[in-house]
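Mind looking over this structure? Questions follow.
Below is a slice of the complex: some chains, not all, each in place.
So that you can tell them apart, the chains are marked A and B in the order they are listed, and the count of residues begins at 1 in each.
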Amino acid sequence: MSDGAPRALFVGRFQPFHRGHLETIRAIRRGRPAEVVLIGIGSAQESYTRENPFTAGERFEMIELSLQEAHLSDAIPVPIPDIHRHALWVRYVEGLLPPFARVYTNNPLTRILFETGGYTVESPTLFERERWEGLQIRAALERGSPVDSLVPPAVAQWLDRHQASARLRSIGENWATPSRRP
Amino acid sequence: MSDGAPRALFVGRFQPFHRGHLETIRAIRRGRPAEVVLIGIGSAQESYTRENPFTAGERFEMIELSLQEAHLSDAIPVPIPDIHRHALWVRYVEGLLPPFARVYTNNPLTRILFETGGYTVESPTLFERERWEGLQIRAALERGSPVDSLVPPAVAQWLDRHQASARLRSIGENWATPSRRP
């Protein structure tokens, strides 16, 4: 359909972007050097919650800084706001992005939705290992524990510079108090 | 207000349509043969979640096949997407459907909203028995247990033909993993 380079889609929420994500992109780029990787930033409209502490723009910046630091090219972040209708989600993503030939994810729901839509979905083994990392990194930030071994150096600096730990702690307090939202 | 047949509204989510639902419709039709039953498919925009695994269209089809199989006529499915504003819900349903004189439900919230709106709400005894069935049938499908005794034959075949069990399992895995959504 397209004359340009073939493309793959790697979907995640990247809260925050961590080493598992970076290694996955490196593996995709190595396996298919001609393929551009679209990095779909899911739940782009969310921020300042325990599950989604960072805005799409902040996640975009962390990804871009990490890719530069790792000398990875041909990987492009794209914010994808939720539409809250699972049955339309694949068609919605198709309307937002240029054509892609392959999807990378370990999320079982993303997998079933794209497979139902006729896509080839791959889950690199290495990817599997990072399964719980997003949740663990957010918990570590909330506690004030160091996360340097879990995220690329550029992300560690970003989190520090933007006082991510204080933000997570404020958000956490809110959730500790039932029924408290603005 | 209307010259045509009187109508009743039976509201549910029908995830999936089961024997309790069918028997309720049979009882309504028997009790008031002149009354058309509007079958309001609630949360019509939802699908591929644990609580709402099937699209409104899929639920519509299961209901239609079951009614045909049971030789029940004058019962019409109508998808009702949520508007996420309880105080407007009754008025919203009134704007979507032809006038109805009576509401059937066992859901306490649906009951209070329609009663506040001035409607007569009935809860057939038989209806009471199926209280937990929707949840149990979805749990059975997720485990891979047979559901033939719980749903009309037409629904059992539909669920089989559409690999409902595999879908529920994929969705379930997603939910087993906190913070995983597309």
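By our rule, a residue touches a chain if its C-beta (ideal position, glycine included) is under 8 Å from a C-beta of that chain, and two chains touch if they have at least 3 such contacts.
Every value quoted in this text rests on a predicted model; they were computed, and no experiment measured them.
**Student:** If 2 of the identical subunits are displayed, how many subunits does the entire complex have according to this structure file?
**Tutor:** Shown in place are 2; the entire complex has 6 copies.
Just so it is clear, only the chains that are shown with their structure count from here on.
**Student:** Please tell me the distance, in whole Å, between the geometric centres of chain A and chain B computed from their C-alpha atoms.
**Tutor:** 36
**Student:** With touch defined as at the start, can you tell me which chain A residues reach chain B in the complex?
**Tutor:** 11, 13, 42-43, 51, 84-87, 89, 107-113, 131, 134-135
**Student:** Taking the complex as given, what residues does chain B use to touch chain A?
**Tutor:** Touch list, chain B to chain A: 45-49, 55, 167, 170-171, 173-174, 177-182.
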